[in-house]
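With one protein chain removed, the remaining protein chains of the complex are shown where they sit.
Let's turn to chain A:
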Amino acid sequence: MSTTKTPQVNEVNEFLEIASDFEDPLEVIRESLSNSYDAGATEVEITIRDRPIGSEIVIEDDGDGMDYADLESFFDLGNSTKRDPSSDAIGYKGHGTKIFYKSEEVLVNTSKEGTNLRAQMEQPWEKLNNRVMPEYEVRERSVKEGNNGTHIRITGFKSGRGFSPSSLTYNKIEHYLKWKTLAGSTAHYFTDDYHEMDIYITLGDEIDDTQETLKLDNKLEFPDEQIEPGEGKFPESRMCKHYPPRELTVETDDGDTAIIEVVGMIGGKDARNELPTYGKHSAQFGIWLAKDYIKVERVNEVISHDNEFLHFFFVANCQDIELSANREKIRNKSSSIYQAIKEELSHYLSKIASDPWFKDYLNQRRKAKLSRRAESQQSSVEDREKRILDREQFTPSNDAEVVLGLERSNREGALPKIVVEDYDPSVEVNALVKQDDSLYASSIHHKLTDHFEADKPLESVDKIICWSYGDPDQLSELERHGYHGGDITFDLNTGRIEYQNGRKHNIHIVSVEQRFQ
């Protein structure tokens, strides 16, 4: 004897489980915005209050409204898959609205084509937890044609720990919306007939009384471009370049194709700080994968390891990634299409990273770092100068050959007399020398070219003392390409280096070898 059994689905548990994924009242707003957008709304107003009887979240839009079938989809689990999945609708997977069940009351008041429906569901969360499927009551009346729209009120939302409406601020909401919802959508870069939607948020004064209302749109925008470096100690920090929208086609070995729509920017710290921020700033830069043009997860590994992800902010949208019910994670990471998407992005980003502008930006960074370093050395040179002035006689601290050679050349009558007063090979400006009663910050090397091979700055030295010049072709390559972003000229006949990096520096070259001739 045999029997056939069908596994039973416990609908209540299903609801409980899905709703439990949502913790944050902001997720209520995220889902509502998507629903309003899908209903064609051009304006959405969201009001959040924290009342003694509990919180209240009200969402009102001027979209198409709902009929009976739409209402069913709104309350049912997974029912809205009836909609055309190829449309640009965000909410079509139909899990999102179940977040509304985590409350004490859901009230929906919606008008569509002359009919108004008012649906009320009481104690949904309590009932689910008592293993009872909550029901809702619908009342119908007719209204004037054309007065479409939806009004939803969620009372007593059950937040997770630390997520209560009372902890919200305008600032937090703004950044969250721009970061995690369609308020930060990149769709407008890719479609001509982009559907714009204004979003108004009002918080009760008991939550945040710093402003009346917050108004946002549904576009992610990058900080203004600034191609050239700025002034001051961190000239690169406001540099910013936009990389225009591009469509990349991805193909897997087994013939699946997908389109990636990528747009982004590279920029310094100040430019990046103009972006919205939700959570730690540094945790946000890099390369984001997006679905429905809303960022989901980062794939910073597509930037080659020699480039810090911190300089990049790119959003790569692909409709072929699949998301978990709460939209927090990508579900199909083991698929070949996901691998192919990463591959293609990595290729695209290596082009971005090879853009001469990016190299220049990094160079500005490096230059600024070097000049900051040179500045801090200046003070250490001053300290050492002071020590020399304070002490009575010179005490040698090491016996490097060039130093000895210089001393010997003095004894043999070479002019001018150049005396090493202080020598410390472990620091960048390794010597202080005295000539005609003045002290000069100096760099002592075997060959002049060693100074440049060691990547030492020129700003902080007055003299480079060397035995010989080294490879003249190496010096003329420096003249061709510049050094630390500045122009450099060697005049070996008069023993001078002219270095122009912002300020003009003249550096005296002392060839010890020549002092013996």
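Basically, a residue touches a chain if its C-beta (ideal position, glycine included) is under 8 Å from a C-beta of that chain, and two chains touch if they have at least 3 such contacts; residues count from 1.
Here is the rule we use: contacts and distances are computed from a predicted model.
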{"item": "Among \"2-oxoacid oxidoreductase (ferredoxin)\", \"tRNA-guanine transglycosylase\", \"Electron transfer flavoprotein, subunit beta\" or \"Biotin carboxyl carrier protein of acetyl-CoA carboxylase\", the UniProt name of the subunit that does not appear here", "value": "\"tRNA-guanine transglycosylase\""}
{"item": "Contacting the left-out chain in the complete assembly, out of A:Gly114, A:Gly160, A:Pro425 or A:Pro472", "value": "A:Pro472"}
{"item": "Among A:Arg161, A:Arg411, A:Arg480 or A:Arg503, the residue in touch with the chain that has been omitted", "value": "A:Arg480"}
{"item": "Contact residue for the chain not shown (choose from A:Thr213, A:Ser336, A:Ser354 or A:Gln500)", "value": "A:Ser354"}
{"item": "Residue ranges of chain A at the interface with the undisplayed chain", "value": "243-244, 347, 350-357, 470-474, 476-477, 480"}
